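In what follows, a structure is listed as structure tokens, so that the remarks can point back to it.
Here the complex is missing a single protein chain, while all its other protein chains stay put.
Labels run A and B following the written order; every chain starts at residue 1.
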Amino acid sequence: MQIEKTAHAAENKEWKPMIVAFCCNWCSYAGADLAGSSRLSYPADVKIIRVPCSCRVNPMFILRAFERGADGVIICGCHPGDCHYTTGNYYTRRRMALLFSMLDFIGVENGRTRVEWVSAAEGAKFSATMNEFTAKIRSLGENVRLGDLRCRN
Amino acid sequence: MQRIGVFVCHCGSNIAATVDVKRVVECARLEPGVVFAEDYQYMCSEAGQMKIADAIKREGLTGVVVCSCSPRMHEATFRKCAEGAGLNPYMLEIANIREQCSWIHKDMETATEKAVVLMRAAVAKVNLNVPLKSGESRVTKRALVIGGGIAGIQTALDIAEAGYEVDIVEKTPSIGGRMAQLDKTFPTLDCSACILTPKMVEAAAHEKIRIFTYSEVEKVTGFVGDFTVDIRKKARSVDIDKCTGCGVCQEKCPSKTAKSEFNRGLSKRSAIYTPFAQAVPNVPVIDREHCIKFKTGKCGVCSKVCPAGAIDYEMRDEIITEKYGAIVAATGFDMISLDKYDEYAYKKSPDVITSLELERIMNAAGPTGGHLERLSDGKPPKNIVFIQCVGSRCADKRGKSYCSKICCMYTAKHAMLIRDKYPDTNVTVFYIDVRTPGKNFDEFYRRAVEEYHVNYIKGQVGKVLPQPDGTLLVQGADIIDGRQVLINADMVVLAAAIEPDPTARKLATMLTASIDTNGFLTEAHPKLRPVESPTAGIFLSGVCQGPKDIPETVSQAGAAAVKVIGLLSKDKLLTNPCTAKADELMCNGCSACANVCPYGAISYEDREVRGIGVREVRRVAVVNGALCQGCGACTVACPSGAMDLFGFSNRQITAEVDAICR
Partner (left out) sequence: MTKAEKQAELIRDISGVDPYKCMKCGKCTATCPSYAEMDIKPHQFVSFVIRGEIEALTKSRSLEKCLSCFACIERCPRSVEPGRLIDAARQLAARERGGGFLTTEEVPEMCDPDTPSQLLVSAYRRYRR
């Protein structure tokens, strides 16, 4: 961590948060597309990964992201009751509640992780959510990089 | 190692204006596995697709990344192109650098950086792609239309005319819907019943159409081409086959206190009733809440007078299960409740009515026999005030944010009809905007003003005050002349906003079709796929998708029918190959995956498992590819990580994460 920060300082480069957004194909990804076609901007720090359903997001992916230096991870799915696969987002909700409290425990604050419901018609909500989430991550600053202790000497 | 080609689209200036496409191409060349990269003006054009196809053949590409618009837009286009060039279509991935990059970022440096990252993620994914092959599923050659209004009737007729069987499910005792309640239709002023009832009869008589009235969809399972639907036929208490529709039962029924739904509660009806005289089918139902026989056990008049012996008090709800290849939602609309609009005195005065109530009053078969009269004292009104946008274009919680679209035109129609039939009546319309985008619509509205001298005032009404003499003091604004207007009206008509029928929400959940913030069913694409739901095999017809007038509804109904016919004309459908699969070596048969599968696609078999140091017969999970829809719930539930999803595998998504976080 310490080393990286100095590296940034040496290059005199502004720190930019790295945010991974998992979006379900049916609602949120389409909502992100709508945000785009409505030209509702949000920070470029957000990079979207398309998944068929929010319930496809394995906790391992999130851990991996934090291990690789992500500063925030957001999962977007259909509104409860509107899941294309009927029940997928309910699983997401429960799984992430568990995962996020565990992450909080090991030092990844709750503000860095979020589950949000965005429908295909909510381009404005998508953009607003991303703006708000990025602002939150910016206020939290750089994240502690998760590491595998077994690889340390 | 894959041989990957990267193709960067300018999309005219849509992408190229904010993303340095040349730099994306240069960066792509440095990515592992990439052997070829180029940019082009319009990748989706024929020339662009040729470039991809040529490169696949020339460079022997095993994977392709197209950096362009959303995969929801052109993934299918490019995959087809790749397939044409001999590449497995699932070896192609899209990096969305338009909707999720160039369109939302203004700074070229930032946008280009992001585009490069998105390209890297796609390349990282393609590096791990494997060729996939679609399976086939059968198509049940029958369609279900939910809702029997003009939208549903037209869709059903068009599908039936193409030779396919159609069932209509209608929750009320008769088909006809809202249009049956209307008196005249704009802009031609022809009588609604005269153009609707022949269609109702045609639908009922059509050999390919079955109509289930007084029925509701209870449960929907399955997927495109193979839906299984439970339909609840509510107990009608009248045998539909025996009844001749003579109407004696309705005449003799001693309970005549129920409010007629068809007349918007403005008149009473008997407990055994058909909603209106031209009902199809012309078979009454017993309203058990108001029937004396059902309430006290003593009566049975209808049974005694029925010459056909069709009355059956013992009848019960019946659930039938049918299979369908396609489902059309045509659930229509209702007017919003005006309970929260105290300022218009709707609840206080019987002479403040909604437009749909006026429609019934103007109708010859309506509660007043077609005479325009005040509901309070039966006197003909001399001053009528129409108020538009009641609940439409409302930012507050009482109303709807959208424009209900039909009110301007029907208000002009009402005003004109009243001025035509009762020239002594003064008609004033308060409006915010008059919106008449339709063929012959503006001419129609101008006729109301120029020929019929309807007094249009731009401004809203702040308050309607019932006066002791029975009149209504309307306090409005004329914002063009900049003054307050006070009118002593005898009748006030409110153009209340329309909202999706309350059943739409429940239905959307059953169909896994999405709905928007206003409760309207969402179309797959607002411009290019306006009659399809994002859920395959579900189509939208009429106002359930958004406010529409009759001509628009009929055209959309026809369009939905064509989509259904196109689907039903196929014998087999290609299934989505992005399905789950369990690694037998890792699976321990714990059932965690089957528990979360919404489709029941996972079963367990005893299989001989062979691996390094393993050779045994074990219970393992087996996914039925035809049933699996590829949600991936099981992949996360699996404690041993045996379950994976083709097209979105653990390794692929991890690779994307790595590419983004680097």
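The rule is short, and it goes like this: contacts are C-beta pairs under 8 Å (C-beta built on N, C-alpha and C of every residue); 3 or more make two chains touch, one makes a residue touch a chain.
Just so it is clear, the structure is predicted and the values come from calculations on it, not from any experiment.
Visitor: So which of the visible chains would the left-out chain be touching?
Guide: So, spelled out: the chain left out of view touches B.
Visitor: From the list B:267, B:282, B:303 or B:455, pick the residue that touches the absent chain.
Guide: The missing chain is touched by B:455.
Visitor: Kindly state which of the options B:17, B:480 or B:614 is in contact with the chain not pictured.
Guide: Looking across B:17, B:480 or B:614, the contact with the absent chain belongs to B:480.
Visitor: Counting contacts across the full complex, list the positions on subunit B that touch the omitted chain.
Guide: For subunit B, the residues touching the absent chain are 446, 449-450, 453, 455, 458, 478, 480-481.
Basically, only the chains that are shown with their structure count from here on.
Visitor: What is the distance in Å between the mean C-alpha positions of subunit A and subunit B?
Guide: 31
Visitor: Which part of subunit B faces subunit A closely enough to touch in the complex?
Guide: 70-73, 96, 98-101, 103-106, 110-111, 113-114, 117-118, 121, 508-509, 512, 514-517, 522, 534-535, 578, 596, 598, 629-633, 635-637, 645, 647-648, 650, 653-654, 656-658, 660-662
Visitor: Taking the touch rule as given, give the residues of subunit A at its contact with subunit B in the complex, in rising order.
Guide: Where subunit A meets subunit B, its residues are 18, 20, 25-27, 29-30, 32-33, 35-37, 39-42, 44, 47-53, 55-61, 64-65, 68-70, 78, 81-88, 91, 95, 119-122, 127.
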